[in-house]
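Only a single protein chain was left out; the remaining protein chains are all shown in position.
Labels run A and B following the written order; every chain starts at residue 1.
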Amino acid sequence: MNIDLILHVLQDAFPAETLEPQAMPINETFVALPPASIYLAAQILVERFGLRHLSTITGQDTGSEIELLYHFWDGRGLTLRTSLPREEPHIATLVNLIPGAAFYEREVSEMLHVTFDGHPDPRTLLLPDDWDGGAPLINE
Amino acid sequence: MRNLLSALFTLLIFPGFGFLFVCALAFQWIDRKVAARLQGRIGPPWFQPLADFVKLMAKEDVLPTGAHEQACAVLPMMSLAAVLTTALVVPIGRHATSAFEGDLIVALFLLSLPALAYFLAGWLSVSVFSVVGGSRALLQYFAYEVPFLMALGGPAILCGSWSISRIAVHQSQTVWMMFVQPVGFLLAFVGLIGKLKRSPFDIPKAKSEIGAGPLTEFSGRKLALWHLSLDMKTVVGIFLLVNIFLGGSFTDLALPTALIFGVKALLILLAFSVAGVLYARLRIDQLASLGWRVLAPLALVQTLIVIWIGVR
Partner (left out) sequence: MTRVTIPIGPQHPALKEPLSFLLTVEGEQIMESALRIGYVHRGLERIFQNRSYLQNVHVVERICGICSHIHTTAYCQAVEALLGLEIPPRALYLRTLLCELERIHSHLLWLGVLAEHIGFTTIFMYAWRDREIVLDIMEELSGGRVAHAVNVIGGVRIDLDQEHVHSILQRLDELERQVETFLGVVQHERTLQARTRGVGHLSAEQVRRYCVVGPVARASGVDVDLRRDAPYAAYASLDFQVITAEEGDVWARTMVRALESIESLHICRQLLQQLPEGPLTVRASRRVPPGEVVSRCEAPRGELVYYIRSDGSDRPARVKVRTPTLTTLITLPDQLRGVNTADVPTVLSGVDLCIACADR
């Protein structure tokens, strides 16, 4: 993975944002983007760079917002970070681009009540069908 | 009166139900023990088959709603009755309880009844696994039965008789059919593996796929009788092969008949056990393919050769 080239292309694609890549352990780079840009960024990674391996999507409640991390990997890691508001968090699905994202999005959806617009199968993945105990990973 | 007592003794003790019951359990134990040792295990103690039978007889008997109660009660008994009746015409030792011209045909007919009962058991006990198992059992039946029948017909033609006893006696005067018709023997052997639903042809009761196949919903006494009928079928089937291909207990050597007959039967049982552990289980379509593309043509060739020799 030519990380510098990728970051360069991403910065060109989003001129309004100042991308501040952070180097993280272990051999990772984190880049923050607004939610509306995630699909386009993923599209660039997949179509322009052949970076198709999405390890997983992490969702977490940082207290002030819901943060999503899209962990890509190709010899080294590239994570796209985005923040969603706590009220009605939603973001476009990546399933059309990367079918393997389906299960990861379902899990984030049920654990943090994030809606992935356009997901073909938004059932719960791990929780029972009739779960009414709220979002397990939201910190009240 | 004495005839009545003698008849009862024959039917119930020797070589009837009692003897076959003991043989069935003994053969099951030997088979399990040999298979275990070949697989690096210890195997069950000698009384295990008896313990299993007694335990099953004592258990509760339930069937799912919608299953045909009376039919399901009758089917295992029908299977057992067919097998026991076959034993009447198969020479055990030097005599068959009832021998007549054509008793081979009767025996083969009776031996195919348990397969029908098995299929019906699956069909009538309604659950998905049973029905699928039943249809597989029927498909399997068609795959092995034709080669099996043709293979057993060969010795009959060569020995000039359709009575099992006469075929056995004829071999003591000439030579074992196994040597004259090795292909036929092999076909009968493989066919019997299919008939007894032993590995690698235990497709209808493939545990990992469809529960226990047609017998999934059976329990308690009915299941005990099913297992018993299958074990007795093993015994009767082996005795049949011993008589048709290995010369029965007729020989010029001055040895007790029981010993000769027993040794031959045990050799075939051992061969079954070894064949059972050597292979993976085939799929039903693979077995059907094997049956029609390999076994049936071989049986046909064998039969033609036999007819040609007979005509000469």
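Note that in this section a residue touches a chain if its C-beta (ideal position, glycine included) is under 8 Å from a C-beta of that chain, and two chains touch if they have at least 3 such contacts.
Since the structure is predicted, the reported quantities are computational estimates derived from the model, not experimental observations.
Here the chain not displayed is in touch, across the complete complex, with A, B. Interface note for the absent chain: among A:60, A:83 or A:115, the touching residue is A:60. The residue touching the chain not shown here, chosen from B:67, B:277 or B:307, is B:277. Mapped onto chain A, the footprint of the missing chain covers residues 24-28, 30, 52-56, 58, 60, 62, 69, 71, 73, 75-77, 79, 98-104, 111, 124-128, 136-137.
Residues 38-41, 128, 132, 199-200, 202-203, 206-211, 277-286 are the ones on chain B that touch the missing chain.
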